[in-house]
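All protein chains but one are shown at their positions in the complex.
Right, chain A next:
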Amino acid sequence: MNTKLRKILPKAGFWLLVTVIVLFAVFPFYYAILTSFESGSGLFQVNYLPESVTLANYISVFKGQAFGHNIFNSVFVSFMVVALSLLLGVTASYALARVKFAGRGLLLLTILSVSMFPQVAVLSGMFELIRGVGLYNNMFGLAISYMMLTLPFTVWVLTAFMRELPRELEEAAVMDGASPWIIIRRVFLPVMWPAMVTTGLLAFIAAWNEFLFALTFTLTDDKRTVPVAIALISGASQHEMPWGNIMAASVIVTLPLIVLVLIFQRRIVSGLTAGAVKG
């Protein structure tokens, strides 16, 4: 009896721990989905299981609001950020990983420290810059300001990846007199795609979620990105918040992200560890 208990107890404890972890991680999003399908008085009773299912919130989010615009803006900005970051990141990391030149270490260090800048520390200078070039309240201005957030880690992770590739890979091409641009395109791009998928995804998520710049550098409802739109949904007073709408909008913008992350979870984890642990 005693030995049996001693065998079972740790096992039960372990599964209890796993259950608590999973519940804590998943419950808030489950509850957001639940709320998003409720409306009217159903919203103001606490339910743990779905009682009524209605699409009313999902319809009203798009009605009379610029939410469709907001989604388009977010998609547009995020794709632009990914494309620009990868283009600039791949070429720069080729130079940083495969060519030895003076000051390379210092340069990498500078790029790394940019990724740790607090956004608010550049806010007034960036505001002046964006106003100055006429890109205030404009998606292009937003995308360019996001380069500060995505370029450093893109360059960093791609450089770390490219450094690990064997030297023989490009040697033959160099001997044949291929130009560096050809070498990048023909030799490196075909083997780089795992690292590019990872960094592209991380850049996409960063741009999709960004809030402070989007809040500060846009003015009108139809130019806002999704996070700002969701943060600014409000009712007539603090007690009349349209929680059903807020949760419906939240589910719409989060679901694609969760699907992406779950599909690519291995790549994302390896990207995060390359960016953080290896330094």
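To be clear about the criterion, a residue touches a chain if its C-beta (ideal position, glycine included) is under 8 Å from a C-beta of that chain, and two chains touch if they have at least 3 such contacts; residues count from 1.
Keep in mind that, in the parts below, contacts and distances are computed from a predicted model.
A.B. asks: Could you check which of "ABC transporter permease", "aminomethyltransferase", "(2Fe-2S)-binding protein" or "Twin-arginine translocation pathway signal" matches the UniProt name for the chain that's left out?
C.D. replies: "ABC transporter permease"
A.B. asks: Which residue, A:75, A:88 or A:197, contacts the hidden chain when the whole complex is considered?
C.D. replies: In the full complex, the listed residue that touches the missing chain is A:88.
A.B. asks: What chain A residues would touch the chain not displayed?
C.D. replies: Those residues of chain A that touch the unshown chain are 14, 17-18, 21-22, 24-26, 28-29, 31-32, 35, 43-46, 48, 88-89, 91-92, 94-101, 104-105, 107-109, 111-114, 116-129, 131, 144-145, 147-148, 151-152, 155, 163-164, 167, 174, 179-181, 205, 208-209, 211-212, 215-216, 226-228, 230-231, 239, 243, 246-247, 250, 253-254, 257-258, 260-262, 265, 268-269, 272-273, 276-279.
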